[in-house]
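Provided herewith is a single structure, encoded as structure tokens, for subsequent inquiry.
Missing here: one protein chain of the complex. Every other protein chain is in place.
Order as written gives the chain letters A and B; numbering starts at 1 within each chain.
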Amino acid sequence: MIEWLGMPVGASAHAVEVDRLMALVHWLMLVMFVGWSTYFTYVLVRFRRGRNPRASYHGVRSRWSTWAEAGVLVSEVVLLVFFAIPFWSRQVDALPAEQGSTVVRVVAEQFAWNVHYPGPDGVFGRTSSDLVSADNPLGLDRRDPAGRDDLTLVNELNLPVGRPAIIWLSTKDVIHSFALPQMRVKQDAIPGVLQPVWFTPSETGQWEIVCAQLCGLAHFRMRGIYRIQTPDEFQAWLAEEAKYLPAY
Amino acid sequence: MEIPYTSEPRPDTGLTNPKIGIWLFLASEVMLFGSLFSAYALLRMGAETWPDQSAVLSVPLATLNTVILIVSSATIVLALAAVRAGRIDAYRRFMGLTILGGAAFLVVKAFEYSDKFAQGLVPATDNFLALYFTLTGLHALHVVGGLVVNLYLWGPGVRMWRTDPARFTGRIEVAGLYWHFVDVVWIFLFPVLYLL
Partner (left out) sequence: MAGPSPWATHLSHAGPCSLAALRTAWLRYPNLLRRYLFSTDHKVIGLQYAFTSLFFLLVGFSLAVLIRWQQAYAGQPLPLLTLLVGEVNAPGGIMLPEFYNQLGAMHGTIMVFLGVVPLAVGAFGNYLVPLQIGAPDMAFPRLNLASYWFYAAGGVVMLASFFVPGGAAMSGWTSYPPLADFAPQGQTWWLAGMLLLVLSSLLGAVNFITTIVQLRAPGMTWFRLPFFVWTQLITSFLLLLAFPALQAAAILQGMDRLAGTSFFLPSGLMVGGQAVDVAGGGSALLWQHLFWFLAHPEVYVLVLPAMGIVAEIIANNSRKPVFGYRLMVYSIFVLGFLSFTVWAHHMYLTGMGTTISAIFQATTMIISIPSVIVLSALVLSLHGGSIRFNTPMLFALAFLPMFGIGGLTGLPLGLAATDIPLHDTNYVVGHFHYLVAPGTIFALFAGIYHWFPKITGRMMNETLGRLHFAGSLVTMNLIFFPMLMQGMAGVNRRLWDGGAIYQHAEPVLYLNVPMAHAAFGLALVQVFFIVNLFMSLKGGRRVTANPWEATTLEWAAPTPPRAHGNFDELPRVYRGPYEYSVPGMDVDFLPQHVPDAKAGA
């Protein structure tokens, strides 16, 4: 089923679960639709005026429709209780430990994704809205010791494969929605709220960061690039980027 | 063809049309003010700081206004009783008092507002004042609406008493229900905005 649906490739650990549920629901939908349509077509043909000039006051008497409805209810409860709810508490609600994860900040603004790595010290430098300028969109304070080694990028996010990634998401202006289709990740960035998202990339590749929420005129092209790299590539990339850090 | 049950109740429901109408309208008003009160609760719970409400606003003036509204709610009950008893001049007296009460409420409110403005306190100052002005402003609009209706029923509308007393009585009852509602909203607003 999932191949027919035409979803983008699923390249994170939890994508399998999302896709399995997606396939299951669509099976349920298909069965219901085909079942009803078949019956519907049958009654339309069988009980057309030409074939059945005199209607029956009582119509159907059997109770199978009640069973069909009960079946729908049971299937929905199963999907909900055994798939959807456990998934949410395991995957979306519970954050993994920061040690052992790649931790990144992403700050959305009209119309770009600002990406902030804490650098080798693992601590994000201080940021302040007073420092925000065209070449410092995050308002990062480079004089803060924790901030000297921080990497900042625009519309570019690199992550190592096989290691949980925690992204602290926020926005400077309006609501955006941070979506990585291949990771099966989507999270609204709400002003005034710092919201974590996490996932474990399971395949390497290069894809696009999508803004999924209408955020103004250039919403349609608020796009970034994200790369899932091997751990070595990722380390090499970090080292390369660190070379361009301003000296203090 | 006449619309039935405008003044005499329908036997199986025991109600007249206007009475059902006003209760439905008030139900929707409850949802309106309920939404705004929820907004208040949500914003206050999420706020880092919240001013000491009773220090910003004038509790004595609000208490005075509470008394005025409660009294005017009582006088409109008396007005209805007078209509029911067929004493139309007593009705006009009590309805007149109700109108005066509503007007007095607005005058006091105007004092409060202008005092705030004079201190530079406006809706944009902070979320508490924003809520204060929005909620009391909307309430004041409801008072104005009630006043207009009551004035009509006190003045030109009273003519109906001679042609259709049952329908007129129904109107006073409906106006009374609305006026009580305006009063009740204030009785919620007062502690929430001034005291809590």
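Here is the rule we use: contacts are C-beta pairs under 8 Å (C-beta built on N, C-alpha and C of every residue); 3 or more make two chains touch, one makes a residue touch a chain.
Just so you know, these numbers come straight off a predicted model, no measurement behind them.
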Only one of B:Y5, B:Y113 or B:F188 touches the unshown chain, namely B:Y5
Contacting the left-out chain in the complete assembly, out of A:L28, A:A146 or A:I166 | A:L28
Full-complex contact with the absent chain, from A:V132, A:I166 or A:L238 | A:V132
Touch list for subunit B against the chain that is not drawn | 1-5, 10, 13, 15-17, 20-21, 24-25, 27-29, 31-32, 34-36, 39, 42-43, 46-48, 122-127, 130, 133-134, 138
On subunit A, what residues meet the omitted chain?
-> 5-8, 17-18, 21-22, 25-26, 28-29, 32-33, 36-37, 39-40, 43-44, 47-49, 52-60, 65, 68-69, 72-73, 76-77, 79-80, 83-85, 87-89, 91-93, 109-110, 129, 132-134, 137, 172-175, 177, 179, 181-182, 184-188, 190-193, 195, 207-208, 210-221, 223
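Following the convention adopted for this analysis, only the chains that are shown with their structure count from here on.
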Just curious, how far off is subunit B from subunit A if you go by their C-alpha centres, in Å?
-> 49
